[in-house]
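Below is a slice of the complex: some chains, not all, each in place.
The first chain written gets the first letter, and so on, giving A and B; residue counts start at 1 in each chain.
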Amino acid sequence: MLKKKHAQCLATDMEYSLCRTARALVPLYAAKGDSPASLLSNYPNPGPIIESLKLLVDVMFPGKMSEGPVAADELGVFLTRRLSEAWRPLLSQIERALPFRWTGAAARTERKRTRPPANIRREAIKVMSAFYDRLAHVRKMLIEDVRAAYEGDPAALTFAEVQLAYPGLLAIASHRLAHELYRLDVPIVPRIMSEWTHAQTGIDINPGAQIGHGFFIDHGTGVVIGETARIGNRVKLYQGVTLGAKSFPLDKHGHPVKHVQRHPTVEDDVVIYSNASILGGDTVIGHHSTVGGNVFLTETVPPNSLVTGKHPELKVKTRAGD
Amino acid sequence: MLKKKHAQCLATDMEYSLCRTARALVPLYAAKGDSPASLLSNYPNPGPIIESLKLLVDVMFPGKMSEGPVAADELGVFLTRRLSEAWRPLLSQIERALPFRWTGAAARTERKRTRPPANIRREAIKVMSAFYDRLAHVRKMLIEDVRAAYEGDPAALTFAEVQLAYPGLLAIASHRLAHELYRLDVPIVPRIMSEWTHAQTGIDINPGAQIGHGFFIDHGTGVVIGETARIGNRVKLYQGVTLGAKSFPLDKHGHPVKHVQRHPTVEDDVVIYSNASILGGDTVIGHHSTVGGNVFLTETVPPNSLVTGKHPELKVKTRAGD
């Protein structure tokens, strides 16, 4: 009888409730390994990952995530400081994430070596250097993305507006950064980045998605771009577009098979209007095509196509008015 | 003539503008009671409610909302501290919310006693204890939800990824907590919790919705689950799914009638693909059924059904290419 035994020290209702609740909870956490009940103790920590992502977005667009103007003649100093501030938190979390390369479903796939290297820290530093070496490339891509947003939206009157207020730009900036980590085979960390961006913008781009230059998403809420989607250059999407999977195969254990192309290919110069769904790993939207609003498409269309839905017939009943 | 009279003390344009604006605004607030013009003074305050929700999510997944790893041998201490930190802010806001049990539309329904009890604080403590007694149950449910997400998404390579990066998991964790308060007949507080979660994830689950174990929402942006929806075990939803109302009856005063089942029932082992809308309180999706993407469904389907839309015919016009 817990109540009796502790009656003396657990004086208040609150104290008794806390004690009882904690005792009931403690057995429900697994201290080790990777399981549905695992404690998050040995997992990468989202806090420092998001902190470093924001710093790197601020490197891509100096002043976007920080207050105070950046003087042009101090740009080098500013960039070095930001890069330096992002290095340590990101490195430490990559170090915590790397062991998961060889864990779980990853271990079941062919691509993975079966054992982690002896020196995880050295591997993490190698990854960080390789990642930073890609930042100038990412910045170049993002300049084209700003231009694409300006050209693609009649409401955009200045490049300033695009840089400061377009959620699609934040989404693609964050994605291009996360994608470089994905390419370097860093587990978990890029997904934490993409989910932060999803929460900010309503745009859910899996870090695995390959996206060409001059990319623009307008409005963006509800956009979903799957892990194995491939998107060409100068592609434009509107809100609610899904580039998704049709269904997915299970392995002999009944687990979903990972790392198969499950999402569509979109070639250069394609426009996809709001709430269209394009599904399936074999589906290819040929270059210079346009897909209309609300279209549900699971088959390949050739280049230069205009795909429109025969929208469901509407019934309009008009009452005798007042 | 305000301007003349105050010309001496209101020296600047700013001072004059502030004074004029405040004078025009003051009469536009009702100091007492619950009306469209009410001051929020006597209402529960969202700040402490969200603070306590985050602490309790951190109890469910230690480390998820806080930095710093939790050592396994300090788990009991950690949980007790978090539970204790959440107690006071939540208790105080439940105390402010409880009087609304007997206010407004609530008072018009049969379920409610017509007068508040003498001792609101005692009632609030009773509610808090009952709520905490449910936390171990909630934790058990959430472990099954983590497993369901892992099994349900080929992109999930580790349980770590699910725990750290899946918005659907945050949404269901937060919902399961808010739902316990809803069941304890706490007004307003659970809705403030669900709206915080909605803002974080784009997933809008009314605290009243009843949801079985092993629940998984993938991507999630745009999901709406209404107050009186009933969802079985091992159900999986994708982004943009609405479980909504068709229309709702008005009472003799022209006010909407509250507390009628207005939202669908979804039985065990159902999958509902992206952007499907299922509407109406009489609509039942039988167990082991699958509802395809973009389906608009307002009628019951039997168990083991596959419901697909005849997607609108597409017109594909292809220009002579370059």
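Convention: a residue touches a chain if its C-beta (ideal position, glycine included) is under 8 Å from a C-beta of that chain, and two chains touch if they have at least 3 such contacts.
As the structure is a computational prediction, the values presented were derived from the model and not from experiment.
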{"item": "Complete complex - number of sequence copies, 2 represented", "value": "3"}
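As a convention for this text, only the chains that are shown with their structure count from here on.
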{"item": "Rigid-body rotation angle, subunit B and subunit A, from Cα fit (steps of 5°)", "value": "120"}
{"item": "CA centroid of subunit A to CA centroid of subunit B, Å", "value": "24"}
{"item": "Residues on subunit B engaged by subunit A in the complex (per definition of touch)", "value": "59, 61-64, 67-72, 75-76, 79-80, 83-84, 87, 91, 125, 128-129, 132-133, 135-136, 139-140, 143-144, 146-147, 150-167, 200-202, 219, 221-222, 239-240, 274-275, 293-294, 309, 311-322"}
{"item": "Complex contact set, residues of subunit A against subunit B", "value": "13-14, 16-26, 28-29, 31-32, 34-48, 100, 103-106, 187-188, 191-192, 194-195, 198-199, 202, 204, 206, 208, 221-222, 224, 226-227, 240, 242, 244-245, 248, 255-258, 260, 262, 275, 277, 279, 288, 294-297, 301-312"}
